[in-house]
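The complex is shown incomplete by one protein chain, all other protein chains being positioned as in the whole.
The first chain written gets the first letter, and so on, giving A, B and C; residue counts start at 1 in each chain.
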Amino acid sequence: MPTAIESTFSLSVPSSTRNLALIREFVSQVGAQAGFDDSELIKLELAVDEACTNVIRHAYGHDTSREVSIKAIFDEEELRIEVVDNGRGFDPELIKAEHVRQLIAERKAGGLGMQLMKLLMDEVHYEISPGKKNELKMVKKILKRN
Amino acid sequence: MPTAIESTFSLSVPSSTRNLALIREFVSQVGAQAGFDDSELIKLELAVDEACTNVIRHAYGHDTSREVSIKAIFDEEELRIEVVDNGRGFDPELIKAEHVRQLIAERKAGGLGMQLMKLLMDEVHYEISPGKKNELKMVKKILKRN
Amino acid sequence: MPNPFAIHKSHQDDIVILNIEGYLDAHTAPQFEETIQAEVDQGKVRIIVDCEKLTYISSAGLGVFMGFIEEIREQGGDIKISGLNTKVKQIFDILHFDTIYDILSDIPAAIHRFAEVPIRKD
Partner (left out) sequence: MPNPFAIHKSHQDDIVILNIEGYLDAHTAPQFEETIQAEVDQGKVRIIVDCEKLTYISSAGLGVFMGFIEEIREQGGDIKISGLNTKVKQIFDILHFDTIYDILSDIPAAIHRFAEVPIRKD
């Protein structure tokens, strides 16, 4: 007997930054159905944008013939987002978060994506099998307002 | 040697009319990338909305545990849309288009969906295998402006 | 999510003006249908549907116009449609709704049409 009804949404698009707007719209509409308010929705959009931007840039190196897939599943308690690629993979343990001030001193214009995901979501978890299936799972709890 | 590069997008959502807005946004953004202008985009949105509304209402009888899938593929010449369900199916040959005036006289508030799809798209084609896979393929040519 | 569809009601003498806003599809059409039903139930059958803020309509929305028009005209009323933007008007035009419904540029024109042609016969 299922106790919670899950709603599942999925989107696949060519690996190009021009599709980030569609990805954010997808996340925003699913997030709104899940019960998040406007200020939470922009955070969800941002976390998923960062995840997909990394796939487009790093996993696939801007090869637009590849595909980015996003799955979003929610029930009453939480929204889970899964971003899947079959690109080159990496070891997330090796990426150390540097403070913005330090990045600026090193004249870096990047290095915030994974930090943001962790700040914005309640759980962020990678499962990497380079060239096969690299999966990023993120969870955001739905806070009941009453 | 491929002569034309295809871009493929797919979206799956629970079978509920509340997801029609997301479906239209998906079609609109893909259609814009394919090169359609605003007045063509609303027609594309409408054709796909009608197709998905029929799946939600007729194929699945508003059972929101089912899934509606839309695939959109474009190259330089055309945009193809495929709407897939595994619901009860029907024989599209048996559906005869009635004029709005006649529908009104019969006090019907429906019967325009399939007519609209045919008016809005260049090709509309059903492949029905009830309970297994019912597929609606629609094509819209991309007119070159120069 | 901002409310995707809203209806604002006002009056001009015995004419009911319904300003509809947002999109009218299979999800939002039932709300529109209930609103018109409530008016008809009260015998209010002179109705202007102002679509200035309507961004989209599908056959489910058009169906609401179709389902009531015979009954309303039999009762001596009519539905006049006003304010359609170019994009949405295209959809009405594809199905030749203008041969069945009075479609006017704005609310004053629709009120004026009610004075001239209380019930469209065709």
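The rule is simple: a contact is a pair of C-beta atoms (placed from the backbone, for glycine too) under 8 Å apart; a residue touches a chain by one contact, two chains touch by 3 or more.
If you're wondering where the values come from, they're calculated on a predicted model, not measured in any experiment.
Which of A:Ile73, A:Leu112 or A:Ile128 touches the hidden chain is settled by the complete complex: it is A:Leu112. Where chain A meets the chain that is not shown, the touching residues are 17-18, 20-21, 24, 38-39, 42-43, 45-46, 49-50, 53, 56-57, 100-101, 103-105, 107-110, 112-113, 115-116, 119-120.
In this text, only the chains that are shown with their structure count from here on.
The count of contacting C-beta pairs peaks for the chain pair B-C. Note: centroid distance chain A to chain B, computed from Cα atoms, is 29 Å.
One inter-chain figure worth recording: chain B and chain C are separated by 26 Å, centre to centre, where each centre is the mean of the chain's CA atoms.
Chain A and chain C have CA centres that are 43 Å apart. Shared interface positions of chain A, defined as residues touching 2 or more other chains, are 29, 33.
Touching of two or more other chains is recorded for no residue of chain C.
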